[in-house]
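So that we are looking at the same thing, I have put the structure below in structure tokens.
One protein chain is absent from this view; the other protein chains keep their places.
Now for subunit A:
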Amino acid sequence: MSIEPSETSPKARLLRTILWGTIAVALAGLAIFWALDNYLGNGSKTVRYSGEADIRSEFSLTDHTGQEVTPADYTYRWQLVFFGFTNCPDICPTTLAYMASVVDLLGEDADQVAPIFITVDPERDTVPVMAEYVSVFHPSLIGLTGTEAQVAEATRNFRTWYERTEDDSAPDGYFMAHAGHIYLMQPSGEFEAVYQEGGQPPEALAQEIRKKL
């Protein structure tokens, strides 16, 4: 492969220039692609979760009375949103009871807040199940269910996560692993804040919400 430059013909030199040029362009392209991918691809994953504007209250679901609803049905109210499932023995009742306390503590301001429970287990959590379930916690608690696709879309827009976990000890052989966050969304559907039961007493959260209203 060692060719002396003096021995090469103009044709070969041209060919070599074209070849090197092609390689240079390919390498530059690869570098740009890698940089962009690194910047937009992997980088954005972490950024996306902390990016507030990216969490949106966008959904098309069915409420516990059987009405099809979207966030437009709650636009005049702030939304307190929690994702869970009715076969959840501990975290969900605990968090929903906590949300109910917060709503009670809001007193007269409570009508400005819509407490919403969205199931991540629509297969079992049908409209009648949701109706019976939410009524136990608070008369104003709204239970939302839908098709698997509708629920998946809602969780995507809220940037939350859930997963079916097979477990022989569970009812019907599975649990739903899910995030335990309570989202406070503005009446416009934009993200305001995120909380967790146990993060602060209900009095403190009610106080914080009241200040924002």
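Please note the rule applied: a contact is a pair of C-beta atoms (placed from the backbone, for glycine too) under 8 Å apart; a residue touches a chain by one contact, two chains touch by 3 or more; residues count from 1.
Keep this in mind: contacts and distances are computed from a predicted model.
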Answer for the undisplayed chain, UniProt naming, from "Copper chaperone PCu(A)C", "Autoinducer 2 import system permease protein LsrC", "Heme exporter protein C" or "ABC-type xenobiotic transporter", is "Copper chaperone PCu(A)C"
Considering the complete complex, of A:68, A:111, A:167 or A:203, the missing chain is touched by A:167
Of A:59, A:117, A:133 or A:158, the residue that touches the missing chain is A:133
Where A:31, A:177 or A:213 are the choices, the one touching the absent chain is A:177
Residue positions on subunit A contacting the omitted chain are 49, 86-87, 89-91, 93-94, 96-98, 100-101, 129, 132-133, 136-137, 161, 165, 167, 169-171, 175, 177-181, 196-198
